[in-house]
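For this view, one protein chain was removed and the others were kept in their places.
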Amino acid sequence: MRVLRQSMRGRVGAHDYPLEPEAAPAAFRGQVQLDPNRCRGDAACARVCPSGAITVEETSTGWIWQLDDSRCVFCGLCADACANRAVSLSNAFELAVRQPDDMVTRAEFIRNEETD
Amino acid sequence: MSTLHPLIPMLQSRQDEDASTLGQKFSDQVQRVLQRSMQIRHLDAGSCNGCDWEIQSLLCPAYDMQRLGLDIVASPRHADCLLVTGSVTRHLEIAAIRTWEAMPAPGIVIAVGACACGGGVLQGSYCTAGGVKNVLPVDISIPGCPPRPQALLHGLMLALDRIEQKLHHSNHEFRIGRSEA
Partner (left out) sequence: MTDVVTSPAVDLQQLSGGELLPSRVPGETRVVVPLVTLPRACQVIVDGVGARLATMVAQDERAETGSFTLAYTFAIPDRRWMTIECQVPADSPAFPSVTPLVPAAHWYEREARDMFGLEPEGHPDLRRLVMHDDWPAGVFPLRKDFDPSIPVPRVEADPYRFHTLHGDGIVEIPVGPFHAGVIEPGHFRFAAVGEVVLALEPRLFYTHRGIEKLIEGKSLDHGLQIAERICGVCSLSHAVTYCQAAEQILGIEAPPRAAVIRSIGLELERLYNHVGDAGNMCAGVGFMVGVAHGARLKDELQRLNEQFTGNRFLRGLSAIGGVRRDLDVEFAAQMSLELARIAREFGELTAMILGSETTMERMRRTGILPGDLARALGVVGVGARASGIDLDTRRDHPYAAYRDGETARRRDGKTARRPDGQNLPPSPAVGRGAGGEGYSAVGRGAGGEGHSAGGGEGFPVPTREEGDVAARLLVRIDEVAVSFALIQALIAEMPAGPLIAGWTPPTTDAAAFSATESPRGENLHWLRVNAQGTIERYRVRSASFPNWPAVAAAAPGNMVPDFPLINKSFELCYACLDR
């Protein structure tokens, strides 16, 4: 009886995810995001990344920034390391994918000579 | 200033569908595809225990995966999909392959967590395979270290689609309801 009472006191019930969308708390460290307008290709994020999830590759015209979610451990070191605040960790957590390639984000930048 | 190359796809959210839409149709879909609940077997192939706890959490009242028609079973022989955590250590590699072989077709493999998806922080260790994909054919990957239980649910829902796909596109005689018998 006591148990029943307890279970009827509310709060015991399931959260409604996935039937209702549920946002992760603000502090949550989710998918890494790049603000392309801030990235200057200095690769600080790639250097600190403990799992090699971020790579920054110099090309003849600029650089390629690439993130592999499959390796990322969501530690946030990249965001801390980026002096330009181009990298941040979002709230996104529904990251499951069917194809491994879908876990890779790639951005190619062209260096703009006049302003650099 | 730098500009993005105009021809390269912009950074965008890569999520297939958001979970709430998936969730609405999920339970019906389980019924339609499997005609019973979707049975999951967990396989720890060298995780840190974080991912395993989150899988265990799915059973607790707060997530209660059983209400969605998902359940964890004790033997791979009963399982529709295998939740593999960890980057597959040397000492578990053979046992992991055997477990997978014991599964009935189509045998979906879900890699759970950074370790399982791509080796996580264990890049270059002498004792791990650097991810499940190097040992077993992976159907779904759920990144995270560890993925939140909600992220796991999202991944499991994608898995159902994959089962359906595999059932339609394979010549395997899939033994529906076998474990219920």
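For this structure, a couple of remarks:
Should a chain be cited, it is by its letter among A and B, assigned in written order, with residues numbered from 1 in that chain.
Just so we're on the same page, a residue touches a chain if its C-beta (ideal position, glycine included) is under 8 Å from a C-beta of that chain, and two chains touch if they have at least 3 such contacts.
In this text the structure is predicted, and so the values were computed from the model without any measurement.
Summary of contacts with the chain left out: across B:Glu54, B:Asp80, B:Asp139 or B:Asp161, the touching residue is B:Glu54.
For chain B, the residues touching the chain absent from view are 42-44, 46-57, 59-63, 72, 74-75, 86-87, 89-92, 95, 99, 120-122, 124-128, 145-146, 148-149.
Touch with the hidden chain on the side of chain A covers residues 2-3, 6, 12, 24-29, 48, 50-51, 73-77, 80, 89.
Following the convention adopted for this analysis, only the chains that are shown with their structure count from here on.
If you check the complex, the residues on chain A that touch chain B are 12-15, 17-22, 24, 28, 33-34, 36-37, 39-41, 50-53, 62, 68-75, 92-98, 100, 102-103, 105-112, 115-116. The touching residues of chain B, counted against chain A in their complex, run 1-5, 8-11, 13-16, 18-20, 22-24, 26, 61-64, 67-68, 114, 117-121, 123, 131, 133, 138-145, 147-148, 150-151, 153-155, 157-158, 161-162.
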